[in-house]
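Note that this complex is displayed minus one protein chain, with the remaining chains in position.
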Amino acid sequence: MGRYIVRRLLWVIVLLIAVSMLTFIIFYTFPSSDPAALRAGRNASPAVIAEIRHQLGLDRSLLWQYWHYMKGLIPVEVHTKGSFGLGWHGPDFGYSFQNQQPVKQQILDRLPATISLAAGAAVIWLVAGIGVGIISAVKSRSLLDRVTMGGALLAISAPVYWLGLVCLYLFSKDIGKVHIFDGANSYTGITNSFSHWFGSLLLPWLVLAASFAAFYARLLRANLIEVMGEDYIRTARAKGLPERRVILKHGLRSAITPIVTAAGLDIGILLGGAILTESVFNIPGIGRAAYDAIIHSDLPMIQGTVLFGAFFIVTANLVVDIVYAFLDPRVRYS
Amino acid sequence: MSVGAADILHETERTGDGGIDSAVVIAARSPMQLFWRRLREDKVALVGLAFIVVLIVIALFAPLIAKAFGVSPYKQSTKVLDQFGSPTGPSSAHIMGVDPLGRDVFARVLYGARVSLEVAIVATAISVSIGVVVGMVAAFYRGWVDTIISRLIDILLAFPILLLALGLASACSLGNGCLKTNGVGRDILYVGLAILALAVVWLGRKASKVKLSGLDRSTLAGPLITAAVVIAIGLFMWQVPGQTSTLIKPGVGVVIFVIAFVNWTYIGRIIRGQVLSLREKEFVEASRSLGASNARIIFREILPNLIAPIIVYSTLVIPTNILFEAALSFLGVGVQPPQASWGQMIADATSIFDTAWWFMVFPGVALVLTVLAFNLLGDGLQDALNPRSRR
Partner (left out) sequence: MYKPLRRILLLGVFAAAAMLVLAACGGKSKKSSTASSSGSATTAAPSGQQKGGTLKVLSNEDFDNIDPGQAYFQLTYEWLNAAVRPLMSFKPDNATQEVPDLAAAAPTVAPDGKTVTVKIKPNIKFGPPVNRVVTSTDVKYAIERGFTKQVPTGYIGAYFGVVEGAPTTPGNYKPISGIQTPDKTTIVFKLTKPTGGQLAQALVLPITAPVPKEFAQKYDAKTPSTYGLHQVATGPYMVKRLGTGPDAKVDYRPGKGITLVRNPNWDPSTDYRPAYVDQIDWSIGNDPAVAGNQILTGSSSISGDSPPAPIVKKAAQQFKDQISFTPLGSRYIAFNTKIPPFNNINLRKAVSAATDKTQLQLTRGGPIVGDVATHYIPPTVAGFSDAGGMAGPGDDFDTNGAPNQAAVTKYMKLAGFPNGKYKGPKIFLVASSADPAIKTAQAFLNTLQGLGFNVNFKSVEASTMYTQFCNRPSSNYNICTNVGWLPDFPDASTVLDVTFNGEHIVPANNSNWPLLNDPAINSALDKANQVIDPAARAAAYGAIDKTITATAAAIPWFWDKQANIESKGVKGVIAKWNASYDFSFTSVK
């Protein structure tokens, strides 16, 4: 088991390095605008532009730029002056071209908003998805089942940004027809005011959770129906266990494993930023930072947000696999 | 990413690693007739199919339909705008209202169907083709080939795909497209060679001491495949001379390329899994023991058994790709105006959605219905193939 985890961790590092290379190649070779000219301003002379280009390292070869970047990411520093030793300074993601702030700081600043959004939505979609999934499976082929599954398919088919706009149009307090939820733009940090934070995120949570909940409900329902046909369920029933107990204790237990897996991976993806939801509701999260960075050719910021997103994705994969390996002894650690 | 229907793929995405087996499609042993019979009984799927057929007809004949209604997607008019330049809502002349340039929304929704279907179908065809070939090669030859391909897929799957797509799309929308200068090619080539050198040095040091274990092999595959890909890109771009010759042209082409590029991995994984199980089946063994060539086994024994799952997955990937195109257009890197795209219309509507609901609602409804129809059909096909998971 230990060997398995170590191997997977090594692979995570290799994956992240590969992602950083690919990002570098795509964004640094084809920036959509000239960062130096942008930063120099309208009236800048060629000398100023050249100086800024030099400062940003953009006049160096791609290889040098990549090496320079990766050097910063190595969190350990070797002191050679004075006493020889190793120092830990944490990875350095460089400075934003746009506002010269440390990229790491900006991403960490935006992390609470993204975590709030992802976590809240995950709670909603898990509760709703599992609840609806069980009911639909139990009442399989009933009218209720058909209606909810139809609704689920509709929810999966609606793009989240459009659903967000429609909900704002109908239900937001500022411009909606029925004033129920706080509108876009109202995000507040949880440390400022819990109630305001909760109110401002309620609609984004629901909108973001809709398609996930629908997907989970469908997945759970299918699994549960399949599991309920297994022999051991029949045995449990034959033992005279109450149906509720059969479903919850025996059926759900194995049917829910894929849901746990899916939730881990989805949350991992969302922690890297939910660009569309964050855009529609103006939530200052990582997704918006990434989008703004791409728009403004802010290369270090792009690199930082992509790596960050990739980190969450591979970590979620790793966690899910390890948890799964614990849960299911049939999985071979090879 | 929050692209709703990307989730459809999750159930398949998770079949690869760690032995998790929630694959919905197991095998396609049933004959085609059986499949069609089951599908014909599925009324919901048939409704989806009918809608898609109608939509394709509408897309093909969009110009004629628009003409019949006396509207055009490109004709602008200031008469249907007020003194502030705001559009007017549905009327007898414009049944879905007009947009802020005074263009007919109905006609633009019709034409938007063309873009959505074109992008979705072409991108799906490309990504499915790549995925099938790569997946089959990986599973059939196994060993190193499989390791390398699987690791490459891992790398691509580790990417936040919407960011990757945004970056590629905005880069490729510049100038005459992307992949153009050879100076850049040289830089990329250096990067690739450097990675290769590092990997080889490490490999050499390892190999001189102990025999390579499975652990080292899989960790090494990453740098090696990356190096190979990077060198290939570098060489390619080195070879494309001049400023004007480019590989990918801006507009619909970029969108198709981007979607195909980020999506083939899913199909690749699924096909790989399918082939891995098929190649152990008795009929393949039998064929092999009779001395059949690899080509014969691939084309006569394995491929026919893959057709059904390929159709199902294509049907399930199309709606994802429709949403993907719409999302890219919504974020401003998709289809170029004045061409109509549903995603772009919704994006344009965001600034006025509280006053011009029609501009937001109609393209959105068209988008949702289209995606829904493909999902219904996909569900039906899946059930027909795999009656065990029947709803």
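When the chains are written out, they are named A and B in that same order, and each has its own residue count from 1.
The criterion applied here is as follows: a contact is a pair of C-beta atoms (placed from the backbone, for glycine too) under 8 Å apart; a residue touches a chain by one contact, two chains touch by 3 or more.
These numbers come from a predicted model, not from an experiment.
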The one of A:59, A:92 or A:109 in touch with the missing chain is A:109
Listed residues A:5, A:38 or A:58, member touching the removed chain: A:38
Spell out, residue by residue, where the missing chain touches subunit B. 74, 76, 78, 81-86, 100-101, 170, 173-175, 250, 332, 336-338, 348, 350-356
Touching the absent chain: which residues on subunit A qualify? 32-34, 37-49, 51-52, 55, 95-96, 98-101, 106, 109-110, 174-175, 183-185, 282, 284, 288-289, 292, 295-297
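Keep in mind that, in the parts below, only the chains that are shown with their structure count from here on.
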Quick one: report the Å distance separating subunit A from subunit B, using the average Cα coordinate of each chain. 20
Interfacial residue positions of subunit A with respect to subunit B in the complex: 3, 7, 10-11, 14-19, 21-27, 29-32, 61-63, 66, 140-141, 149, 153-163, 165-166, 168-169, 175, 208, 210-212, 215, 219, 221-223, 225-226, 258, 261-262, 265-266, 269-270, 272-277, 279-280, 290-291, 294-295, 302, 305-306, 309-310, 313-314, 317, 320-321, 324-325, 328, 330-332, 334
The residues of subunit B that touch subunit A in their complex are 1-5, 7-8, 10-11, 13-14, 17-20, 22, 24, 154-155, 157-160, 162-164, 166-168, 170-174, 178, 184, 187-188, 190-191, 194-195, 214-215, 218-219, 222-223, 226, 230, 233, 319, 323, 326-327, 330-331, 343, 346, 349-350, 353-354, 357, 360-361, 364, 367-369, 371-372, 375-376, 379, 388-389, 391
